[in-house]
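Missing here: one protein chain of the complex. Every other protein chain is in place.
Chain IDs A, B, C and D follow the sequence of writing; residue 1 opens each chain.
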Amino acid sequence: MASNLTSNSAPGLDRRGNWEAPLPAPSFEASGRRPRSKTARTLRRIGWNLLPPLTFAAIVALWALAVKLFSIPAYLLPGPGAVFSRVVADAPMLWDHSLVTLTEILLGFGLTVVTAIPLGLLIALSLFAKQILYPPIMLLQLVPKIAVAPLFLVWLGFGMESKVLLTVLMTFFPLLLASISGFQILDTRLLYLTQSMGATRWQTFRYLRVPAALPVIFSGIKTSATIAATAAIVAEFVGANKGLGYVLLRGTSTMDIELTFAVLVVLTFIGILINYAVEFSEWAMTPWQRANNS
Amino acid sequence: MASNLTSNSAPGLDRRGNWEAPLPAPSFEASGRRPRSKTARTLRRIGWNLLPPLTFAAIVALWALAVKLFSIPAYLLPGPGAVFSRVVADAPMLWDHSLVTLTEILLGFGLTVVTAIPLGLLIALSLFAKQILYPPIMLLQLVPKIAVAPLFLVWLGFGMESKVLLTVLMTFFPLLLASISGFQILDTRLLYLTQSMGATRWQTFRYLRVPAALPVIFSGIKTSATIAATAAIVAEFVGANKGLGYVLLRGTSTMDIELTFAVLVVLTFIGILINYAVEFSEWAMTPWQRANNS
Amino acid sequence: MSAVPQPQAPTGAGIAIRKVSKTFDEEGDHPFLALKEVTVDIAAGEFISVVGASGCGKSTLMLMVAGLLKRSHGDILVGGASVTRPITDVGIAFQDHLLLEFRTAFDNVMLHSDIRGLPRKQVEARAKELFEQLRLTHAMHKYPRQLSGGMRQRVSLIRTLVHDPSVLLMDEPFGALDALTRLQVRMDLETLWLRRRPTVLFITHSVEEAVGLSDRVLVMSPSPGEVVEELRVELPRPRPIVLGDAPEFSAYVDRIHRHFERMGVLHGLDAPERVAP
Amino acid sequence: MSAVPQPQAPTGAGIAIRKVSKTFDEEGDHPFLALKEVTVDIAAGEFISVVGASGCGKSTLMLMVAGLLKRSHGDILVGGASVTRPITDVGIAFQDHLLLEFRTAFDNVMLHSDIRGLPRKQVEARAKELFEQLRLTHAMHKYPRQLSGGMRQRVSLIRTLVHDPSVLLMDEPFGALDALTRLQVRMDLETLWLRRRPTVLFITHSVEEAVGLSDRVLVMSPSPGEVVEELRVELPRPRPIVLGDAPEFSAYVDRIHRHFERMGVLHGLDAPERVAP
Partner (left out) sequence: QTKLTFQLNWVAGGANAGFAAAVGEGYYKDAGLDVTVLQGNGSGNTAQLVASGRSQLAYADAVTVSQLIAKGAPMKIVSTVYQSNPNQVSALKKTNIRSPKDLVGKKVGVPSGSSQTTMLPLFFKANGLKEADMTLINMPPTSMVPSLLQGQVDAILGSMDAYQIQLEQQGAQTDNYRFADYGVPTVSTSIFASEAFIKENPDVLRRFIAASLKGWSFALDNPAKTIQHVKAVFPDVNEKVAAAELAAITPLFCSGGAQYIGKAEDAHWTRTQALLSEVKLLPEGQDPKSYYTNDYLPPAAQMRACKR
């Protein structure tokens, strides 16, 4: 959905700036290479950016069609119309609970970002740190969070803290691993540069390691961001009286399947928003990836 | 735990092969640089590789101590002794269920590997594919799998297929994103090489794109692999008569907390095994990362 | 390699470059004209050199001939056929060496065998011969980052030559080599060219090298690159390794240098001590 | 830059290299001796060049002087203090340019200001001056991959010089430049050196360049590198840009060339045509 931010080139043209060997390239001949007019380019760009919303619309249409065609009963899968009108009907309630969930997501995910990236650096840099820190972190990742969440809540209480912490636990590892590998792809000779300028560790981190690792780190951030929404929901499943997870649970436990789907729609919407935000940050923070190549 | 495979250098020495500016480097002076004897080196290496198991032992010891010291009641957290003897006592039963879960994990994770990596390539290469494919995949990732798993099972049945599919759904996205970013970090000029040799798409993929992307892809594989275990468990939560998830559920629903923890121990063990296998594959498949730098 | 062979019938394909221009970022906000209406005809089996100021578009031209970069205008024909995709019966020495960091020096060369499906044994034998000739046998199984700059360039050279291509495109292939190795490799290249007569497009910063090696030297203007002179070098083959002070040779070199000087004025020349005695 | 300045009192620090050896992969299974007991004393403000075959260890030596690579044996002192960490009052031109691909050419140069905390305005002014001097003003805001090989090298040069360091370590800084630019930059470097008298360690493959620029030329043997000759060049300063055929100059060059020839025999010389007329 959000990917249109990263794609200012024309459709059909891939970002390699050159072409794979066995591809016929009809527009290659000089004759076909007249630069297009500005309006034509603008139109193309608009059409291009409409693709993801159109895909989305197509999915919704397919859903509606399937429900109609196979006459799927509403208690198994309500049609999009019913679900959307439920969203509208319950909008104020959903809004309130969304705010709670969103807060948990943002806090938890924020905490993950500020802890996983530095820790990734530490583990990428020091084999010693890796030997010591990696095993317990992996253990933490391996234990199914949903299985231990209840115990967890008994120990730590039922407030927002526990939800945030669960979110952190579930989103931490993907970002950590991406950070480690992001920091490791650095051409270590580039460190010569900062070292001979007398850079502090922080400066090396800020001016060299982070920008060099950004493309990979962002893949981890995207993974974690999408997991974050699920994580907050799961945390709310195990004990809450607020938040979308709570509403979802209420929906399933009272067989109110429209409500369940309404929550899923809201959640998806939140997820798309977050993804949009992440893609925009990536776009804004990696200007060098935008510079055209061909 | 498994990380010792990748670390044949000495402890304390980081892999950069040079040092950060503000670090005092006492062993730097020529006087201190006499090469060590072969036995000394071997001893160091062994000690080094023992670090992760020692960390693990330390965690277990801490657990035992905490239970003793704060006299935590067994219904909250049984001591490691009780849990391990339960594992031993129920070993045949746990073994049978483990096999089921392991099969689900391997099938699901295997399917993820063979689908996510090529799809990652496709999306990395073609902006058009990205605009079309990325939104629906992201939607799939955003929907909390645990929330829809019941519906999912109702539609697809209770067989192994549904568990495998759920595992794929939960592990797919992290690997996909890692693959995309792995394929994108390729210095596109390297394509000149394969193109001018008349490489087919498959050859370019095999000889250039995959090895260049491997370090990043492996971070995705590790993330997915650890998620796979959780995913299979969750799938079994929702509907199964076999597998560790089923045993876990039985444990929690009858407050048999020792059984719960026994399952968690077995799960952790499986996770460590999988992680070991992945780290070994990485070690074996990226020999160039082993070549010493300094 | 023992006796220097006598010139053979050409095996290469002719290259025709017709009014070729290149604009980078053509559809973007900052289009940049790098090359302007370049026209050159290279006969089959000819050895042609290109010299010109840094950034004038030499590498760009070479990549377009190779079919690796799209041209904005004009046409390029190799062996009579318009280039619409990367040409493959070619050996290319890229300016940045482009070694695969995940393959050893030897395996970088063997990429040809992997991709072109050439018989492994044969390529291996030829590769080993070249490694020896370039004094790299001891470094055959090192990874690129364990090699020195010059060693990397030599590995790249071996990869360019190992499959005996009929067209050679070389972008400053000797730039990182020391004086002696440079002479050696230059001689080896001439020998090879005389034996097999591939068509060679050779980019260099050394005017001496250009004149010493080629049938024709193209001089390009600074950016946007245009061909401002084509100089036919009528020296007999095989040529001595150090042409040094041979008067005909110096005449060619001087002529090209004058072109350079005309195109860019050296600043700081106001101090009288700066002028050669 | 107008009149060529007269030699100044040195501002640089002396460099003492004492029996320095380097073994790569020292504790591994394939230790490789790259440098063997190199001893050199470089006076403060001296301009010293290093020439030697490709792979003989020149870059390795430079990195050890910079404190960027650990030495295996021996000691290195810069300004009297043993090097135990990277030295910082230094400008280094790395052989591979080492531009940060995520910064524009200009921002690559401005890294000094970001890291050293130098006043931004001042660095900016000096940077712009250098960009102009090296004819790169139009490319200031391009990213490295949009630059040609020679342009990248010039950006790296600007980064080396922009903060007026008292020690300059330069690893083939002109390797990718065309003949004219090369002369120009060489002249600019001499002018700068005469003005500020930094200590310079200059690695090059061009014997002419080494002799033309330096007070002393070190000749290294092929791998493992040892210093086989130290040649003091007693030509007056400032030196003419093209020393060309000046007899004293040629004598120095020939002497070094003879060293090279003694160390590595050119093969393929059996053909009589190969010998210069």
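Heads up, the rule we're going with is that a contact is a pair of C-beta atoms (placed from the backbone, for glycine too) under 8 Å apart; a residue touches a chain by one contact, two chains touch by 3 or more.
What you see is a predicted model; the values in this text were computed from it and never measured.
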Residue in contact with the excluded chain [from B:Val164, B:Leu177, B:Ile233 or B:Leu249]: B:Leu249
Full-complex contact with the absent chain, from A:Tyr75, A:Trp95 or A:Phe269: A:Tyr75
Chain A residues that touch the omitted chain in the full complex: 73-76, 149-151, 153-154, 158, 237-241, 246, 248-250, 252-255, 257
Residues of chain B in contact with the chain not shown: 73, 75-76, 93, 150-151, 153-155, 157-158, 237-241, 246-247, 249-250, 252-256
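The rule is simple: only the chains that are shown with their structure count from here on.
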Between chain B and chain D, centroid-to-centroid distance (C-alpha), Å: 47
Per-residue multi-chain contacts in chain C, two or more chains: 24, 68, 86, 88, 96, 145-146
Per-residue overlap in chain A, given as positions that touch at least 2 other chains: 18-19, 21, 189, 192, 194-195, 198-199, 293
List of chain A residues in touch with chain D within their complex: 189-190, 192-199, 203, 207-208, 211-212, 214, 286, 288, 291, 293
Interfacial residue positions of chain D with respect to chain C in the complex: 1-4, 24, 51-55, 57-60, 95-96, 133, 135, 139, 146-151, 153-154, 171-172, 175-184, 187-188, 191, 205-207, 238-246, 257, 260-261, 263-264, 266-271, 273-277
Complex interface listing, chain C residues touching chain B: 63, 66-68, 86-88, 90, 92, 94, 96, 98, 100-104, 111-112, 114-116, 142-143, 145-146
